[in-house]
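What you see is the complex with one protein chain gone and the rest in place.
Up next, chain A:
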């Protein structure tokens, strides 16, 4: 099954962290990604630019609304993600716990809902 691991952390906290800690964190992420690839679970994964660069788009009554900033103001912000292929939720949680982001912030584990499965559930 595929799972999306969403990495939430405090952008303000990261910005205030000493350079050494950032370097150490980046190296840890590199090793984590490599370990995922070697274990054959990595599908995709990227870091996201900070939420202050985010733009929110919404179309209502035919009018497009484009707003600066993220969809929701939260204490911790979505900063990156991994898409992984593992046998079950336990394995996904185990990989989430290993992510350097798990000790610096919060990981959200979301099972991917394959289109075919979704369609059979909702159009049957």
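Convention: contacts are C-beta pairs under 8 Å (C-beta built on N, C-alpha and C of every residue); 3 or more make two chains touch, one makes a residue touch a chain; residues count from 1.
Here is the rule we go by: contacts and distances are computed from a predicted model.
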Quiz item: The complex has one chain missing from view, so what does its UniProt entry call it, picking from "Glycine/betaine ABC transporter", "Molybdopterin oxydoreductase, iron-sulfur subunit beta", "Membrane protein" or "RNA polymerase sigma-70 factor (ECF subfamily)"?
Solution: "RNA polymerase sigma-70 factor (ECF subfamily)"
Quiz item: Pick from A:22, A:53, A:67 or A:97: which residue touches the chain that isn't shown?
Solution: A:97
Practice problem: With the missing chain put back, which residues of chain A would touch it? List them for me. | Solution: 24, 27-28, 30-36, 38-40, 89-90, 93-94, 97-98, 100, 102-103, 109
